[in-house]
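All protein chains but one are shown at their positions in the complex.
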Amino acid sequence: MFVWELSDTSANCDSFWIRRGRLGSDTGTLDQTHRALLPSYSSPLTQSRHEIYSPEGLRTDGRRWNEIRNFDCKINTHPTSADGSSYVEWGHTKVVCTVDGPREPDNRQNTTDRAVISVNVNVASFSTETRIKRQRNDKRLAEMNILIRQLLEEAVLTKLNPRTQIAVNITVIAQDGGLLPACINAACLAMIDAGVPLTDYVSACSSGVYSNNALIDLNTLEEQDVPFLTIGVIGKSDKISMLTLETQLPMASLEPVLATSLSGAHAIQDIMDAAVRKHGKHRLERK
Amino acid sequence: MISINDRKFLTEALKVSKRLDGRSMEEQRPMEVTFGSQFGHVELTMGKTKVVVRISAEITKPNERRPFEGIFVVHTDIGSMASPIFENNHQSEQEIMISQVVEKAVRRSGALDLESLCIVAGKKCWEIRADVHYLDFDGGLVDATCAAVMAGLYHFKKPDVDVDGGAVTVCDMEERHPVALSVLHLPVSVTYGLFELKNDETNEVEKVECVLDCTAIERQVQNAEITITINKNRDICQISKPSGVSIEGYRIVELCEKAFQEALKVTEMIDKALKEDEEMRNKGNWKALLSAENDRYEK
């Protein structure tokens, strides 16, 4: 069991607990984490029957306010087709990321002193419950590409690989909330797998608020009903690098929501670190 | 592009809390709103930044998935007229980010009551369109656009309609009084530039300064940007901080508080401008004379 202390400003709890995903199953909290694996039925017709946060403190998928969904990640999933690759399964959100590079840039402009990062998020049309045909130039996706790229540029030591390009390709296989954070986390893992120098782990987590209760790591159902924000952090610092809030949120709730998502992002870094180390150990044994 | 000397001068000045145009760190350039002769025509200037917004209305078929709602679109095409950094007919990353923030601040924040735009459910509704033209660029595009569009929405009046069964008749503006839009709240965007101030000797970051309403030159030097959209009810409609220099969570909360104070000022400014325009249009109290509510029997 791992504890993250939050400042006293946290709206609803003295101490902050995050139950770890499958990687932490050795901690003996299996029954709890597995509850998060139950499917969340997000049919619009049945929506009203769901309580976002019950008086007993349970959410639609059985989690408590401070539980992140099962975060399962692997690196080096596509060893032959890319320099770095990763797979992230966060609850029902599934994302594959491959990193190609550092390699000869497509366009040698603006690369004289640093590596250029390009990000392309590709959302499979079967990733949502109802099949949606994406428009050719979806501005939301374009924005997401930019956000991920800028966050990675902040963390990657681009100056070390001048005249190169690092192409990040993200494919979203399934969506159930937390799309942007899942993509960011997957991109970080794939970058590490590709051996790209980073100052630290990059991670992201979303968090929302429901009647004065901060809820961490929302699924689709919750994202539709609850105001939420997504943050991106570099390393275990309490400084926030990226922040997006798209739904109306009362100002008083901002602080607890920021704090919760920050702790979530830090917790994710530990899980990612464990996955990287597991893979590294495996490789070193065979050298 | 800005020269190294200019860049240095700007950061050195910021270290002693001075800005190129003499403003303080937390001083917004005053916004000035002028309304055109037609409803929903707004010209807004903020320093050298100049934005024109034209609101128009049209009757169309509602979105199939939302039969009870009207449509509201914001068109923000930034051309090279504003500044050579923007290209015509080509969306740069900066443009995408600006239009997305405006979209979130004005449209997705639910400022306009879309349900009030419905005429016949699933068949006919109003489409309100805000066309934003950028005439001059000196930073603060999001803030200016947001204020101008909101002023435009308050100012705009759409013609009244008669619904008789399935038939919809649009009444002439001369015949019947046009109706104002139902605007639910007034989101105000406030943008801060974040500057990393480094120690000259050690080259370590001493502090991160938050500077309100950066000009075009300051924007080129800034290390990050945070745009907060907030209304006078203390609801944060949108925050957008793409990466760049990191900042502690509590400072974001502080910035929101400061942004709220700015939002109050902008709200007041828009209210005042609207009132003045109203008075000007109502010279000779013709409005009262024309009103159908004019109770002639009392005389």
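Chains here go by letter, A and B, matching the order in which they are written, and residues are numbered from 1 within each.
We take it that a residue touches a chain if its C-beta (ideal position, glycine included) is under 8 Å from a C-beta of that chain, and two chains touch if they have at least 3 such contacts.
The working rule: contacts and distances are computed from a predicted model.
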Absent chain [UniProt protein name; select from "Metaxin", "Longin-like protein", "YALI0D05511p" or "NADH dehydrogenase [ubiquinone] 1 alpha subcomplex subunit 6"]: "YALI0D05511p"
Per the touch definition above, residue among A:H78, A:R140 or A:R163 touching the missing chain: A:R163
Sites on subunit A contacted by the missing partner chain, in the whole complex: 2, 20, 24, 76, 79, 83-84, 101-104, 157, 161-164, 192-201, 235-236, 270-271, 273-274, 276-284, 286-287
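Assume only the chains that are shown with their structure count from here on.
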Distance from subunit B to subunit A - Cα centre to Cα centre, in angstrom: 31
Subunit A to subunit B touching residues, read off their complex: 139-140, 142-143, 146-147, 150-151, 153-154, 229, 232-234, 237-252, 254-255, 258-259, 262
Subunit A contact footprint on subunit B (complex, rising order): 93, 96-97, 99-100, 103-104, 108-110, 226, 230, 234-244, 246-250, 252-253, 256-257, 260
